[in-house]
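Shown here: the complex without one of its protein chains, the others still in place.
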Amino acid sequence: MAKVEATKTALAKGDLRDMLREMLLIRRFEEKVEERFRAGELPGFLHVAIGEEACAVGVCRALEDGDVIASTHRAHGHTLAKGTHPNELMAELYGKQEGCSHGYGGSMHLYDVERGNMGANAVIGGGLPQITGAALAFQMRGEPRVAVAFFGDGATNIGTFHEALNLAQLWKVPAVFVLEDNRWAESTPESQHSPIRDLSERAKAFGMKSMKADGQEVEAVYRTARKALENARSGQGPVFLHLDTCRFSGHYIGDPQVYRPKEEARHLRETRDPITHLREKLGLTDAEFEELDAEVTAIVEASVAFAKNATDPAPEDAMRNVYA
Amino acid sequence: MAKVEATKTALAKGDLRDMLREMLLIRRFEEKVEERFRAGELPGFLHVAIGEEACAVGVCRALEDGDVIASTHRAHGHTLAKGTHPNELMAELYGKQEGCSHGYGGSMHLYDVERGNMGANAVIGGGLPQITGAALAFQMRGEPRVAVAFFGDGATNIGTFHEALNLAQLWKVPAVFVLEDNRWAESTPESQHSPIRDLSERAKAFGMKSMKADGQEVEAVYRTARKALENARSGQGPVFLHLDTCRFSGHYIGDPQVYRPKEEARHLRETRDPITHLREKLGLTDAEFEELDAEVTAIVEASVAFAKNATDPAPEDAMRNVYA
Amino acid sequence: MPELSYREAVRDALVRAMRQDEDVFVMGEDIAEMGGSMGVTHGMLEEFGPTRVRNTPISEMALAGAAIGAALQGMRPVAEIMYEDFMTLASEQVVNQAAKHRYMSGGQLTVPVVFRTQGGAGWSPGAQHAQQLEAWFVHVPGLKVVFASTPEDVRGLLWSSIYDDNPVVFFEHRTLYGIKGEVPDEIEPIPIGKARVHRAGDDVTVIATGRLVHDALKAAAEAETEGVSVEVVDPRTLQPLDEQTLVDSVKKTNRAVVAHEAVTRMGFGAEVAAVLQYQAFDWLDAPIERVGARFAPLPFAPVMESYVVPHADDVLAAVYRTVNKRV
Partner (left out) sequence: MPELSYREAVRDALVRAMRQDEDVFVMGEDIAEMGGSMGVTHGMLEEFGPTRVRNTPISEMALAGAAIGAALQGMRPVAEIMYEDFMTLASEQVVNQAAKHRYMSGGQLTVPVVFRTQGGAGWSPGAQHAQQLEAWFVHVPGLKVVFASTPEDVRGLLWSSIYDDNPVVFFEHRTLYGIKGEVPDEIEPIPIGKARVHRAGDDVTVIATGRLVHDALKAAAEAETEGVSVEVVDPRTLQPLDEQTLVDSVKKTNRAVVAHEAVTRMGFGAEVAAVLQYQAFDWLDAPIERVGARFAPLPFAPVMESYVVPHADDVLAAVYRTVNKRV
């Protein structure tokens, strides 16, 4: 998707409108995924990031060509924001050869190497040391590229996180570690999984620079991400980018959320929706918004049609790609 | 060994003299171990803590009966300070049945459960989560006991450390995590293994209270350890106890230390010897010191004689103790 | 006899042990309010409270290690590792610590801890959420390894595991939680180290674990219609292994098939085959057949996933191969 001019700090209205469109596309895409899953069309284990669209879009918009990301189990938004076509993503969720992982990965293992997506990881923290390593490769070859890892608040409790950030800072590799802090790890609220209330403190243990932004304000995310990337790219070392965000839905599609007051999610949807915020900021009329909505909805519908008509792998294809 | 009265903050001369004696015993014991290893009498892989005696003695003196420790690969001092008789320790190093681990453990796996030594661990960080768990057991049963883990600066880089301290703070268990910071991890200086210069910063990531003491001043170690233990015992949560210490010898017995300027160790021995410091503080005359030295040296010599005359396990004994 | 699902049977053992014994408690990720990702601990928080039904952070090393430490201090913790794939993270603590403390201390310590975990394909989670790694732990002296396939067995064996003074790695199969079966009113502990003969037969012995026990029973019923009499044996505990029961059965049938969902190469079936060829060499009329997953990670697309892991028809084909080998 179109890149925003690097040096720019403020964003032109057109850029913001593109971002709104992109967030809306992700929202409608994931709503469709929920619908198709409930209709029994989608196999596997799926997690949507509804409410967190500004994090994916704000960060990925700030990337340069050649930068790479590693995502998590909640990967649809990152994948679309990094440039994978909705058709290829939807086809993957349907387990088709045209899918971005050719049917081998699924929702938790979305890859698009050509577009700089090193893969979504279903093991919490699993992708972080690899981002440190990718950044090391860039550093060793003197390439002006940055490697970016997405992860959640729950992931800050796993040793892999600690080791990966420590090593990245020790070697000052060009990496940015993006914390999407939605204050939940499945059913476990932050107060039950972390002894500290401000997870930026985690970065102190490594002497890593940390930056913070409201994850519901895409412009703020974009601006802060630019700074973080600039810091990493210019050799000043990795950055811990803390995004304050919210999970509107369940942990996984179908999650009854017995552990969470219904009130909470409703309240968040009403007060913290990144799409509503940006729409108001841009002062879009209902007509304008509906036009945008219709446009992205058509793309999503088309992706479902594409996926359904796509090619099923043959059973024996399972034996391919085990080794190079 | 005799416990120091709990509420006391200052130490009576007699207590300090006991500590000097204990540090000297550990020093002479480890010098003897080096000698016997070089003589080819001791099998296995050994690490001495010469120069770090005040950490072991100061902390273990501060413990109450019922408190437990977990040690590291550098365990002789902790083991003696926690009350294991030199005979039992030396016998273990000779692989005898009378050894504190009955010949099954060796230098890196010293246990003395009756005396509260849950075991030395040869996996860096390996014992830390178990100290969190032992403290959890004390907390759940309402016992006024504290679990104490020793570890080095190099260990602060491993995920196990991060997870264990995080969990301990989250659950506010009665544990104290004692960092013996000698600024070396084998051949790797702290500057090469950690991005921060003050490792107390590690505790911030967990919101854990940290306390610091000069690890070469046994009284300071003791006093600070008392405070840390008090904090843990009274339910105010675990403490990160940072002891600034030095490794006078190689990483392991026989280490040529090609990576380290000869100068450094000599300088440390001359300026930072915890035994010299306390001896001067107590104003011991040469005669008094030599008397003390002769006393502990005799104990060490006796331990070697005891160990040599002790019982070799039978080969088939290897099949015992695999299961309860 | 009441009927319980496999899931309820696991819970029943946990609940009864916790009712009678203050030292028993459970810890794991999302086991409290949510009742565990598989719903096993559902309702236990309400009965026992957060002190004994402990939600942990995502810290497999510390959660396993803390359970070990509590066990070393006399508790009987049951730690849940949400997926077998994450046992890789806990493996240092399980393998180097839990399995060895008693030994390294020369018998001073006991480590009465249970690590419950689950895995299994058939629901397309992809390559990181359905591996079967039981073979790894069978290779580690000091550990006991249990893999139960029925509600009755899973309850009785979990009970025995909780009260065993050794560390037990306790495997449950994701696709079995829903199956129902009768269980005794009172828990009857099932000894660790005793295989179960599910079905007597004369022509071929199928030694199966986990989900494959049920596929083996299907295959056996099918084979019977073809006049082939199949004996189905579930070792239930992989370590210690009830070699006698397996060998006796094969000495009777003279043919053996070993079946599990794990990858065939270096899977548990290799150990069973090695034991049988050694102890029943002169009785074997056909090579021992191994049925297991093909040599690939688990793919996402259902058609491919189902191709990688074995099913009843694979067991049946193996059974037929052994008898054809005779003629």
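Lettered A, B and C in written order, each chain numbered from 1.
One rule holds for everything that comes next: a residue touches a chain if its C-beta (ideal position, glycine included) is under 8 Å from a C-beta of that chain, and two chains touch if they have at least 3 such contacts.
Owing to the predicted nature of the structure, the values given are computational and were not obtained by experimental measurement.
Note that the undisplayed chain, when the full complex is considered, contacts A, B, C. The missing chain, though absent from the display, is touched by one residue of A:164, A:179, A:221 or A:278; that residue is A:164. Across the entire complex, the residue among A:137, A:258 or A:305 in touch with the chain not shown is A:137. Checked against the hidden chain, the listed residues B:19, B:54, B:123 or B:199 yield one contact partner: B:123. For chain A, the list of residues touching the undisplayed chain reads 68, 99, 101-105, 109, 111-114, 118-119, 121, 123, 126-138, 140, 147, 159-160, 163-164, 166-167, 170, 320-324.
If you put the missing chain back, the residues of chain B touching it would be 43-45, 92, 95-96, 101, 103-109, 121-126, 154-155, 157-160, 185-188, 192-194, 258-259, 312-319, 322. Within the entire complex, the positions of chain C that touch the omitted partner chain are 85-86, 88-89, 91-92, 95-96, 99-100, 103-104, 126-128, 133, 135-136, 138-142, 239, 262-263, 265-271, 273-274, 277-279, 281, 284, 286-290, 295-297, 299-300.
The rule is short, and it goes like this: only the chains that are shown with their structure count from here on.
Set against the C-alpha centre of chain A, every other chain centre is closer than that of B. Centroids built from CA atoms put chain C at 36 Å from chain A.
Distance between chain A and chain B, defined via averaged C-alpha coordinates, is recorded as 46 Å. Centres computed as Cα averages put chain B at a distance of 41 Å from chain C. Contact of a single residue of chain A with at least two other chains is seen at positions 157-160, 192-194.
Across the assembly, chain C contributes residues 56-57, 59, 61-62 that each touch 2 or more other chains.
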